[in-house]
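And then subunit A:
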Amino acid sequence: MKRTKLIDAVGFRRTVSRLAHEVLERNKGADNLALVGIRTRGDFLARRLATMIADIEGKNVQVGSLDITLYRDDLRGRLDQPQLKSTEILFDLTDKVVVLVDDVLFTGRTVRAALNALMDIGRPAQIQLLVLVDRGHRELPVKADIVGKNVPTSLKQEIQVLMTEVDGEDAVFLVERDEDARETKEKQP
Partner candidate 1 sequence: MKLLLKNGTLIDPVSGKDEMFDLLIVDGRIEKMGKSLSADKAAQEIPLKGKIVAPGFIDMHVHLREPGFEHKETIETGCRAAVAGGFTAVCCMPNTNPCIDDESVARYIQEKGKSVCEGIVDVYPIAAATKGRQGAELSPMAELVDAGAVAFTDDGSPIMSAEIMRRALEYSSMYGTPIIQHAEDSTLTHGGCMHEGFVSTRLGMPGIPPIAESLMVERDVTLVRYIPRARYHVAHISTRGGIAAVRAAKKEKLNVTCEVTPHHFTLTDEAVVGFDTNTKMNPPLRTREDVEAVKEALRDGTIDVIATDHAPHTIDEKEVEYTLAPFGIVGLETAVGLAITELVEPNVLSIVQLIEKLSTNPRRILSLPPIQIKEGERANLTLIDPTVEWTVDTQRFQSKSKNSPFHGRRLKGKAIGVINNGKFRLSQP
Partner candidate 2 sequence: MKLHGRHLLGLDGMPREDIQLILDTAVSFKEVLERPIKKVPPLQGKTIANMFFESSTRTRLSFELAERRLSADVVSFTTAGSSVAKGETLKDTARNIEAMKIDMVVIRHSAPGAAHFLSRVVNANVINAGDGSHEHPTQALLDMFTLREKHGSLDGLRVCIVGDITHSRVARSNIFGLKTMGAEVSVCGPATLIPREIENLGVKVYHRLEDVVQDVDALNVLRIQLERQQRGLFPSLREYHRYFGVTKEKLARATKPITIMHPGPINRDVEISADLADGEHSVILQQVTNGVAVRMAVLYLLGISN
């Protein structure tokens, strides 16, 4: 297994800073904005973005976390069932501009599930998608509005995002594997 570091801790911080600025630029400020992170790492990423936005704009942005397990299209017949975690969106989504945040965009199925979940929770005015890494290989018509880094990959490769809150460090790795990355992707919590 070959592992290449694509982004180190410093690069990570700079990228997140740039992403926070892009959110504000795209939406002309922080009014009516809400960030919803897809558990687990998308959630931490969203919280970091919210802190940065508060530093830059001086405004507090609402943050929620979304667990999409109940909306997955591959729930049944799996040998290992994913742990069901809770969704915590303690504010009203209706009429807000929701920025959906995830660490890696791959087939697009996670985002599809997240969209369904958000629609069941409220009726946002707009949903934008922000991802740290877009690695290609979409299976559904999904596009990210704000991207940290575009990394073209083959199906035998995997993108590993590590974050201090979970993994003790900030980094993004490109990993070479023997089997198709789509099977191994699911093992990441």
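Note that contacts are C-beta pairs under 8 Å (C-beta built on N, C-alpha and C of every residue); 3 or more make two chains touch, one makes a residue touch a chain; residues count from 1.
How these were chosen: all candidates are chains of the complex that A comes from, given by their letters.
What you see is a predicted model, and the numbers here were worked out from it, not measured in a lab.
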Which one touches subunit A in this complex, out of 1 or 2? 2
Looking at the complex, which residues from subunit A come into contact with candidate 2? 67, 70-71, 75-78, 80-88, 116-117, 119-122
